[in-house]
Structure formats: C-alpha cells, structure tokens
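All protein chains but one are shown in place.
Chain nomenclature is as follows: A, B and C, assigned in order of appearance, with residue numbering initiated at 1 for each chain independently.
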Amino acid sequence: MTTAEHDLDRLEAQTDEGAQELRTRSRSREVVLAGGGMWPEDELGDTMIINMGPQHPSTHGVLRLMMELDGEDVVRIKPVVGYLHTGMEKTAEELTYVQGTTNVSRMDYASNFANELVFSMAVERLLDVEVPPRAQWIRMMMCELSRMASHLLFQATNGMDIGAVSMMLYGWREREEVLRLFEFITGLRMNCNYIRPGGVAADLPDGWQERVLEVCDTVEAGIAEYDALLTENPIWRERTIGIGRITTEECLERSISGPILRSTGFAWDLRKAQPYLAYDQVDFDVVYTENGDVFDRYRIRLHEIRESMRIVRQCVERMPAGDYRVQDKKVTPPPRARIDESMEALIHHFKLFTEGFKVPAGETYVAVESPRGELGCYMVSDGSGKPVRMHIRGPSFYNLQAIEPMGGASLVADAVAIVSSIDPIMGEVDR
Amino acid sequence: MSDYLPILVMVGVVVAFVLLSFVASQLLAPQRPHAAKQAPYECGIVPEQEPAERFPVKFYLVAMSFIVLDVEIVFLYPFSVVFRDLGGFGLVAMAVFVLVLLVPFAYLLSVGALEWGPVRRALERAPGPVLRAPHAVLEPPTRAEEAA
Amino acid sequence: MTTVDDAPREADHEPSDEVAAAVCARFPGSIAAESHGQVVVHVDRAALADVARFLRDEERFTTCVDITAVDHLRTAARVLPDGVTAERYEVVANFLAHARNRRVRIIAQVPAADPVVPTLTGVYPGTGFPERETYDLLGITFEGHPDPTRILMPDDWIGHPLRKDTGAARVPVTFKGSPDPR
Partner (left out) sequence: MGLDQVPHNFLTARLEDLVRWGRRNSVFPATFGLACCALEMMATGAAHYDLARFGMEVFRASPRQADLMIVAGRVSQKMAPVLRQVYDQMVEPKWVISMGVCASSGGMFNNYAIVQGVDQIVPVDVYVPGCPPGPETLLHGILTLHDQIRTGELMRRRAASPTGGAAIDLGAVPAPAAS
C-alpha cells in the first residue's frame, strides 16, 4: 500500500490521467455551417484536445474538462474529477457520531447546513429519537437561509462565467449579509457545525427575529436588482437561451435532481414530495420551467431565493418555544451548569464527548433537498460509537453527468455556461 | 517642421516606454529560467501530446476578413478629422472607397462566414414563463412533440 | 414530522410491501426485510442487473438514486434477515419511483474472493460515475462497465482506500501525545 508520504519525484510524474485520458478519434464532419453555402469544406484535420483544467476560473473549483475541439466547436466533453478527494468517508469511519457533523459539513461548503441535517437525521433515525419541534423549525430556517446563500453564490459565479463580471460583486454583497447572520446565530460564517444529532448546538440568540427579517429585506432588494440587470438583457438572453438543453427523460435516467430536473418541466422537490422537518406546515411553491436550458436554470434559482425567503419569514412568525435539543440522556450532554454540581453529569458529559453515544446496529438512507438536488446519507452502524460506513450521495456528483447530453455540438463559451448552470460544488463531488 | 513636433514627441515617448520596460524587467526581475516557464500553460496539466499544429482553416479565413474590414475603418479616422475641408470631393471619394469594400462584406455575409459555430437548432423555443406548483407533482410531464 | 419508525422487524414470510413481494416473486432467491420504515430486498448478486431492469420496466422506478458498497470486515454486529449468507462486501443500490413517490433499497452480498457485480449502466446510464467510484474506493469491479477506470484517486494509486484492512495512512503528527495511527 503506498504510504501517503510525498516524495519529490512523484511530483515530477506526469499529471496526465493515464486510462482516463481523452483520445482524439477522427470522424467525418457532420456539422453543417449555417449558411450551407460554398464555405470551403476542409476535410477534418485531427481535432484538438484541450484541458479546461483543474486550475481554471470558470470551473467552480477543481473540475477538469477534457474537451475535443474542432476549431471552436466542442465535439466531446469528458469531466475528470477527483482533484479534491479528501477521503472524508474514511475519516467519517474514525470519528464518533458527535464529531461526524464537522467532517460532513465540509463536503458541500456552499450550503453546509444541508449536509449536517442529512447526517443528523440519519443518526436520529438509527437511534429512533424524536427531535423537539423548536429544533425542527430552527433547522428548517437555517437550511433555507443556506439555500439563499448558495443560490446567491450561484448568481455571482454564473454571472461572471457568462461575462457579467459585475454580478460577482453584487452576488457577494448579499451573500455577505447572510454569512454575517450565520456568524451571529451559530458563531461561524461557514462550516458552522450547528445542526447536530439530537437537535441544534445552541438556542437562537435573542434579537434574532429583527436580524433575520433585515437580511431578508436586503436580499429581496438585491434580487430585484439582478432581475432588472439580467433577465431582460439581450446579450444575456442570447448567451443562455437554447444552450445546454436537456429533457426530463435524460435527467431521470442519469439520476439528476434539483434545479436541473425542475428546469425540464418536472416540478419534483423532496420538500414537497417526501416532506421532512416541518416543510408540510409551511406554504411555498416549487418553481419550475419548461425548456431545460441555461436561461431556465438561472431563473429557477433566482425565484427559489424568493421562495426560501417566504419560508424563512414564516419561520420567524411561527417559531415554537421549547427546548432546542432532545432531552434524551444518551444523546444530549447535560447542560453546562449541571456539570459543576453533580458527579454523574460530569462523568456522563465526559463519556459522551470521548467515546460518543452508542447507536444500535442497523442501516438507513435519508434524503433531503439541498440547493443542488437530492442529498442522501446512507449510514451503517454496528452498535459502537463510530459508524461502519457513512456514504453521502452528493447531488453534484450525479448532476455532472448532465454535461454529456448538454454539451454536445456547442461552442467553448457555451461549455463554460453549461458547467456554470450545473453549479457543481467539487467538495461534494470528490468527497 | 513645427507641426510634426507632436508626432515626434509621441513616437519618442512610445519608444522610450518600450525600451524602459524591457530594460527594467531584465534588470530587476530575478532570472530563474525553468522548463515549466517555457512549457505551454494547460491549466496545470503537463501536456504529453503536443498541441495540434494544423489549426482549422476557418480561423485563418476569419482573420483575413477581419484585417480587411479593420483597415478600412482605420482609413476612416483621418477622413473624419478633415472631411469638412474636403467638401463634396472628399465625400464622393470616401463613398466610393466604402462601397468598394461593401461588396466583399456582402459576400461574406451571404456565404455565412460570420455565422460561427454549429448550426443552432432551427426551432428556437422562446423561454416559457416561470411556473409554480404549490402542491407535490409526482408525474413527470409527458411531452408529445419533441424538439428536433 | 419525521415519523417514529418501529424497530427493524424480522421479515415475515410473504413481504407486506407490494414491490418487495413482486421482486421476491420474480427472483426466487431474494429476501425482503424492513429497516427503519424502508423496504430493503436482499438479492443474489448475479441478478442485480435483472432486478434493476425489472424495477425500471415493471415497477416504474424511474431513477437509480445511488450505488455504493460496504466493507463488513470489522463490523461488530450486523442486522441481516435470516437466510442471507453474510459476505464481506455488500453492494447497496437505492431506487426511487417518482410517480409512486416511494423508494426501495436492493442489497447484494459480494464475497471477498471475487468482488464482481454486473453493471447497471445498461439499465440506468446515471450509475456510470458511482460505479467507478465504488470500484476506485472499495475495489468492487462492475463487469460490462463502459469506462472501468479510477475516478477519484490518482491513476497510479495502488490499493483501495476505503477497505477496512487498509489503514487510514495517517501521517504521524509531530505534536506530543498525538493519537497513535489506528
């Protein structure tokens, strides 16, 4: 087994992908030029393989696209992933259930709460533990806020990829407000580790209602600006309408979910179809469109921010009182004050945080709707304090397979727009 | 001589700037030649197959037509400065010049040289409205007609 | 509200769930079970691709949501319905029927001696990437896969990291009292 130490000659080794390399294959030219006139038809020279590689501004992280180009036309695209593989599923097998959320939270780093939620729900289902209503509503509000932050990040990077560089600054201006709200509530801007098995880490700080409503108003004003800036912009429509078209059948057989599936006319949303947390008690709409191209996916995510705001506002009004963690002894550590008084509480607290709580043997699969699609967690436990297997089904990992049906016979600039419309997060793809 | 002075000064400044930047970078930048610095930049990947020498002829033809039309515009600049003094004669001369160059431009348009990339799907569906479904939708939409 | 599910009941003789019943009827060797409110069917590994085709064509399961594998080398306690021979590896495939709004999980036991399972890419093209990942991390080859190469690890990597007998290759950390590499 190669040990992981890093010698310099391995660095000098070629960075090519060996078996995964794309090889050119000459083929007859079936691409007809629009005019169909006497434009000289040269027989096909060998096509060129270029890398829109791991270090590239438009690939949203370390995704590598090997493209076979014939002039400007993209003949074939092959995504090569793995440049951010962090071995999180191996690390998850060495961390106790208490520590697990910190590891999982760093997979989809644009919306951390979705990962923590799916991990915590899987552990709670294995433990058959019921989370109190206040914790459920706090979790739902935080997930919707992180959906807003994630879609704002999408608007920023999607705008910049297609050429509207000012969108990058606008998108971050609103996202910064939401991140500061996360810092106010959870203490950290990102990777907050706030949703834990058994409830949430801490109660909402007082005065949170005004801060949340204030952030919603700021983001609402920002969204109106993006809408005015882009949706009617002829250059934007020329670059995005009709690009990267995909149909519902192609999506379903490639297990693609989320905004890409909804852009093809099928309004499938796990929050409506298989409601979890308290989504069946709040009213919101599932936004979907018909054509399944880049323009539709941009509009869906724009309107989804508004829907998330609707949910967050209902959460602020109807947040139930009560405790924010399940009062079950084997999951929740005793409150800090009790530890000074009683010895058992101290021992209990110590055991919980060193060996973690024991989860009875079993296996389960839990799925939630993350901003990118169905985020699932398959967990196998064997009664000890650590999971046997913790596999996260990352939606971006499957959505990347949409590049092939979308990307055929398009220009290089369209390929950038297509990858940006899939909105992959490489931490979730490579785990 | 006096009216040529501004041009000479500008040429002097340009040459000075070019020389200064070359000399300064030679003098100030640390010289550490390395093979990777000469290698083509492939987003961090070491390319093992050399990039194809033969570029498709389309690029070359578009470059040629660009040069022709661009030079034509360059000639319009001096004309625009003095076209009042030239009066009718200048106008006619420039009109003939522009018309002569309109013919190749029309040919390029007709032949489709400026239509870039693969043929766009003829049926360009206009973007439909953003729809909302307040309740769960379970049935995938069955679309009878399928875009070509 | 996440409903409270009853403890995993042992599979009674004829499975209560209609999909599990259909699969058990069609594929005699398979045994249905119920885990935390979800339907699980243990099938013979050779029939995995046929089960998937059956689910897609007859039972309208439109998507294979996820394919992964589990290495049970060091598992202390395992929940397996009786009649299923416990092997070292388990290939787990989750399916989702959008129209019927329900899920099913198919598990196939895979012996350590020859970890080979038929590929599902013929039935669901979306399983191309996850199968490559399962091969890459756990060493379970999917025969008939169009592109059976590694997807996450560097191409010259030796071994399969997620196997239980492969250590975490934890680099000894240089501070005092660092946890010994388990």
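Everything that follows uses one rule, which is that contacts are C-beta pairs under 8 Å (C-beta built on N, C-alpha and C of every residue); 3 or more make two chains touch, one makes a residue touch a chain.
Since we're looking at a predicted model, the values are computed, not measured.
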Quiz prompt | Touch partners, limited to displayed chains, of the chain removed from view | solution = A, B, C
Practice problem: Based on the whole complex, identify which of A:L169, A:A224 or A:I347 touches the chain you can't see. | Solution: A:L169
Quiz item: Please identify, in ascending order, the residues of chain A that touch the omitted chain?
Solution: 4, 6, 8, 10-15, 53-57, 61-62, 82-88, 90-91, 102-103, 106, 109-110, 153, 156, 168-169, 172-173, 175-176, 179, 189-191, 426-427, 430
Self-check item: Touching residues (missing chain, whole complex) on chain C
Solution: 152-154, 157, 161, 166, 168-171, 173
Quiz item: So which bits of chain B touch the chain we can't see?
Solution: 26-37, 39, 41, 44-46
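In the analysis below, only the chains that are shown with their structure count from here on.
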Quiz item: When the C-alpha atoms of chain B and chain C are each averaged to a single point, how far apart are the two points in Å?
Solution: 53
Quiz item: Between chain A and chain C, what is the separation of their C-alpha centroids in Å?
Solution: 23
Practice problem: Send over the residues of chain C in touch with two or more other chains. | Solution: 62, 98, 101
Quiz item: On chain A, where are the residues touching two or more other chains?
Solution: 252, 266, 268, 273
Quiz item: In their complex, what parts of chain B are in touch with chain A?
Solution: 42-49, 51-52, 54-59, 61, 110-113, 115-121, 124-138, 140-141, 143, 146-147
Self-check item: In the complex, chain C residues that touch chain A
Solution: 1-2, 4-5, 7-8, 35-38, 40, 62-66, 68, 70-72, 75-79, 92, 94, 96, 98, 101, 103, 105, 124-130, 133, 137, 147, 149-159, 161-162, 166-169, 171, 182
Quiz item: Which bits of chain A are touching chain B when the two form their complex?
Solution: 14-16, 31-40, 42, 45-56, 64, 70-73, 237, 241-242, 245, 247-249, 252, 265-269, 272-273, 283, 285-291, 293, 295-296, 299-300, 303, 409-411
